[in-house]
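Moving on to subunit A:
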Amino acid sequence: MTIHQGIEISGLSHAVRGAEILAPTNLKLPAGRITALIGPNGAGKSTLSRLIARIEPPVTGRVLVNGLDVATTSTDRLARELAFLGQHSWLASRLRVRELVAFGRWPHCKGRPGPADRAAVDRALAEFGLLPIAGRFLDTLSGGQAQRAHLAMTAAQETPWLILDEPLNNLDLAHARALMAHLARLRDGGGSILVVLHDLNFAAGWADHVVAMKDGRIVAEGTPADVLTAPALSSLYETEICVGEHQGRPLVLHHL
Partner candidate 1 sequence: MRAGHLWVLSATALGLLAAASLMVGAARIAPGDPMAALVLGVSRIPRTLAAILTGAALAVAGVVMQQIVRNRFVEPATAGTPEASAAGLLAVTLIAPDAPIWLKMAVAALAALGGAALFAALIRRLPPREVFLVPLAGIALAGVIGAGVTLVGWQADLMQYISIWLMSGEFSGVIAGRYEFLWIAGAAALLAWFAADRFAILALGPDAATALGLSPVAVMRLGLVVVALVTAMVVVTVGMLPFVGLIVPNLVARVMGDNLRATLPVVAMTGAVLVLGFDLLGRIVIHPYEIPAGTILGAAGAVAFLWLLWRGDRDAR
Partner candidate 2 sequence: MRARILLLTGLLVLVSALWLFQGLGPNRDFVLGLRLGKLAALLLVAVSVGVATILFQTVAQNRILTPAIMGFDALYLLIQSLLVASLGTAAFASLPAGSKFAAETLVMAAVAVALFGALLGQARGDSIGRTILTGVILGILFRSGATLVGRMLDPNEYSIVQQVSFANFSRPATDTTAWAAAAALPAIAAALWLAPRFDVLALGRERAISLGLPHRPMVLGTLALVAVLTAVSTALVGPVALFGLIIAGFAHAIAPGARHLPLLIAAALIASVLLVGGQWAFERVLGQKATLSVVIDFAGGVFFLALLLKGKVR
């Protein structure tokens, strides 16, 4: 039996108190790519990403991540296969930036960090420009700095798959671009990424694969050029959207 690299979803659905959030879904996400998940509010993007990352326990259907069944594989094993960062990263505890990022190594070292773990933490801190503030408490940071600290923790996990739910929240445009460039470097090094994006132009500019969702269903899938077209987006968001072109990539114009 060959192990499929990538994420395979079959018959996955989700309901909260009888209300369907995610209709039964089949989906294959390729490994070694950046996949962007787009769609209007309430489309089920967050739910889908949380189900894949086993943050919500799946009720029906099956999710395989690199051949591991999310429902039956131990959560500890999965933490070495995929890292997840959700939207709400509010913290009650008082931690320094380095301490938070170091917790990303927990799945590997279980609290006994070795040289390799410390090196991974340093890499993640450097990658997100956090070295100058590594000793500061998170509650003294700006929203963007705190968001980067959480991203660095996820990066320090150094897993084959990275699943991010709207990671650009709170980031200014320089740091948003830097994050996407970081994801691209990860991909070039063989990593796989699923990222929920609100800003369509980041999807257009950086994603290899785009999945569009609406009302709990997947309505389109393909390369950015296939999915991010004026008619498709206009019907997806139910508002007039133009699509131009910039450096060979679609440029979505929706602000006028």
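By our rule, a contact is a pair of C-beta atoms (placed from the backbone, for glycine too) under 8 Å apart; a residue touches a chain by one contact, two chains touch by 3 or more; residues count from 1.
Candidate selection criterion: all candidates are chains of the complex that A comes from, given by their letters.
Predicted, not measured: the structure shown is a model, and the values here were computed from it.
Asker: With reference to the defined contact criterion, which of 1 or 2 touches subunit A in this complex?
Answerer: The candidate that touches subunit A in this complex is 1.
Asker: Write out the stretch or stretches of subunit A touching candidate 1 in their complex.
Answerer: Subunit A residues touching candidate 1: 50, 53-55, 74-80, 83-86, 88-96, 99-100, 103-104, 106-107, 110-111, 137, 139-140, 153-154, 157.
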